[in-house]
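What follows is a set of notes on a single structure, which appears directly below.
Shown here is a partial selection of chains from the complex, left in place.
For reference, chains read A and B in written order, and residue numbers begin at 1 within each chain.
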Amino acid sequence: MKPLLLSAILLALSAQAYADDVTLAEVHLKANNTWMLVSIILVFIMHLGFATLESGLTRSKNTVNILFKNTGVLAIGLLTYALCGFNLMYPGFIDGRDATAVAEAGTAGNEWFGFAGWGIEPPEGYDPLTYADGNYTYWTDFLFQAMFAATAATIVSGAVAERIKLSGFLLFSVVFVGFVYPWMGSWKWGFGWLHDRGFHDFAGSTLVHSVGGWGALAGVIVLGPRIGKYIGGSVKPIMGHSLPLAAIGVFLLWFGWYGFNGGSVLSADPEAVSKVFVTTTLSAAAGVMTAILMSWLVSRKPDLTMALNGALAGLVGVTASADVVSVSSAIVIGMVSGVIVIFGVPLFDRLRLDDPVGALSVHLLCGIWGTLAVGIFAPDQASFAIQLLGVVAYGAASFTCALGLFFLLKITVGIRVSEEEELIGLDIGEHGMEAYNGFQIFLTQ
Amino acid sequence: MKLIIAYIQPHRLNAVKQALFEKEVVKMSVTTALGCGQQMGYHETYRGAGIEVNLLKKIRIEIAVTEPYVQTTIDAIISGARTGKIGDGKIFVTELTDCIRIRTGETGDDAVG
């Protein structure tokens, strides 16, 4: 045993050389946290993706307004989340599914609401190394979640575009992002009652996308369609003013989604994150393919905006299950999502629900589909029943809150611009500014 | 033959086209224009500095018609473009000496339609 002992000692010596300046645990935290930081940046740029996609799919006379809304919502989302959102979403519920924890807490854990106080501040005796088992720091934790928060309101922004009053929308966003989204988020990600019941939503098909989608639906209903969209029995397409902008938006969203889904692993676990990358990517690709093929069949000519929406559909669809489904399941989920978006858009039009960017089909419908898909393709993770419960619960809550909010705003500050303003465009109406100065543009729509 | 030039509000174009089609005036040419008239402009602000914009976006329609169609055309344009608000626009009528269809070389009234 001498050699062994010796080697042990030699190793000890060599290791010691670094033992004093860095430990394995520290390096581990660094490796994990760096990935989470990258994820934060990726989710951030999704907001540019939304801004460009939404402005690209709407008319040039409303572009300034859309860019403004997206910039404002981002700022509002980040600040309100720091003020109260984070502590509403993570009020410190006990993980009700952790037997021992429950035992200690002496509760079955069915939390519905909680608030850990205003502002952000690391917990008592905060140690980065242990805060999240060495996966990320408190600050990373906050910021990653904060970047998510603004997304929900941005989804609404696209659907209500080209007719909503700026002030009304911004007030809506404050409440929706500052309170509604985090409160409902706590049910699952905050270890609330849906978490206890085993509801599975990996990165937010429901918690983020459907919630935003329901809000969008409420807005669309309260606002009514844009002037000239539905004339008599027929649907008059109102074309987006810049498909390059729209394409930039979708690619940036896809780009950011690697942080949205990849970061939701909440560590740099190589196998887990890379697997999520593959399922996410192939689902998006499958969404594109079916959207292309369907639109080719349905309208004889392949529609770029549908191909782009197909990518988003696939991404939203796989978001709930990216961590638990097989590659082939991910592809199927994406294919179905692509089909949903192709039929969803005209469906909403038939219902006279005017959604300029297709947010309802992409975020609401595919968000629901993706959540249920967990119950179908990974029943061991969560039953279809519980997934359905989650969908319904979030739908009811989000839709009701948003509807109430929009009505309240309607009878107070007002939420729709005047007909005259809508015709001349919100850019001049709300901002006294044009997006493309000097360009000669037909404003006949 | 007359050459009718009309300036209308952009969002009335479809209505005007509709009205013209009903009267079987199916040929026309359209361009965008900036118009300055009785209609007051609006105020723009850009980076702290303000500016009065009095050139408003308008649509310019040019229609060549044979004499019998002149009044019909004018009426159709009016019926489609009138909102009663300042800025509805104007119609200008000028003499058209001749008209040639490039494809066939036809001239005069035959070429107009």
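Here are a few things to note about the model shown:
Definition applied: a residue touches a chain if its C-beta (ideal position, glycine included) is under 8 Å from a C-beta of that chain, and two chains touch if they have at least 3 such contacts.
Because the structure is predicted, anything quoted here is derived from the model rather than measured.
Chain composition of the entire complex in this structure file, expressed with the shown labels, reads A x3, B x3.
In this text, only the chains that are shown with their structure count from here on.
Between chain A and chain B the centroid-to-centroid distance comes to 47 Å (mean Cα coordinates, whole Å). Of all the residues in chain B, the ones that touch chain A in their complex are 10-11, 13-14, 32, 42-46, 57, 59. On the side of chain A, the complex with chain B involves touching residues 228, 423-424, 428, 432-434, 440-445.
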